[in-house]
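Then we have chain A:
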Amino acid sequence: MTVFLGTILVFLLASIIAGLFRVLRGPEPAERMLAAQLFGTAAVAILLILSRLMDTPALLDVAMVFALLAAVTLVAFVVLASRRAG
Partner candidate 1 sequence: MTLDPMILALFAPLFGAVAAFVLPRAAGAVGLVAVLLTCGAVLALARQVLAAGAVTLELGGWAPPMGIALRADGLGVAMLAMTAAVGLLVSVGALDALREARQRQYFWPLWLLLLTGMNGVYLGTDIFNLYVMIEVIALAAVGLTVLSGTREAVRAGLEYMYASILGALLFLMGVGFVYLQLGRLDFAGLIAAEPSAALSAALALMIVGLLLKTALFPLHFWLPAAHANATAPASALLSGLVVKAALYIFLRLTTHVPLPDEILVTLIGALGAGAVLWGGVQALRAERLKLLVAWSTVVQIGLIFIAFARAGQVGLAESWKAAALLILAHGVAKAAMFLAAGRIRDEVGHDIIRDLDRAPIRPTLAQFTFALAAISLIGLPPSLGFIGKWSLMEGAMAAGYWHWVAVTMIGTLLSVAYFSRVLAGFLRFDRVRAPLGEHQGWALADIAPLTLAISAISLGLLAAPILSFIELGYPFGAKP
Partner candidate 2 sequence: MTDPVIIFDLLLAAAVVALAVASLSVRDLFVAIVLFITFGLLSALSWVRLAAPDVALAEAAIGTGVTGALLLKTLRHLRYVSGTLDRAEALSVTPAAPVPAPVIWANAAFCGLVTLGLAVAFLGAPRSGPGFDALVAEAMPASGVDHPVTAVLLNFRAYDTLMEVVVLLAAVIAVWQIERGLSDAPAPVLGAVWEGFARLTLPAIVVVGTYLLWKGAEAPGGAFQGGAVLAAVGLLLLLSRLYVPQPSHRGVARWAFVLGTGAFAGVALLVAGGGRVAFEYPPEHAKTLILLIEGLVTISIAVTLAALFHGREPVALRSDRGRA
């Protein structure tokens, strides 16, 4: 079970690293933003698995906060990274 969950963790982390290339390449801010959103989702998944693996239920709270912050980051990106002036 530990090995199975560990493998999933590595896989999730790999998906973040793959997403980094989209951040670097762009070319549009929107693409970079969506990649960053993917990181938030993957981080929540990693936290849920770690909570099971490390036997720390408190990590569920951390995951919830990460999920909320991802929503806030999205709004910040939309408002602050847009190329238009209002």
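Going forward, a contact is a pair of C-beta atoms (placed from the backbone, for glycine too) under 8 Å apart; a residue touches a chain by one contact, two chains touch by 3 or more; residues count from 1.
Basis for inclusion: all candidates are chains of the complex that A comes from, given by their letters.
All figures in this text were calculated on a predicted structure; none of them were measured in a lab.
K.L.:
Using the definition of touch given at the top, pick which of 1 or 2 touches chain A in this complex.
P.N.:
The single touching candidate among 1 or 2 is 2.
K.L.:
Which residues of chain A touch candidate 2 in the complex?
P.N.:
Touching candidate 2: residues 2-3, 6, 9-10, 13-14, 16-17, 20, 23-24, 26-27, 29, 32-33, 35-36, 39-40, 43, 46-47, 50, 53-54, 56, 58-59, 61-62, 64-66, 68-69, 71-73, 75-86 of chain A.
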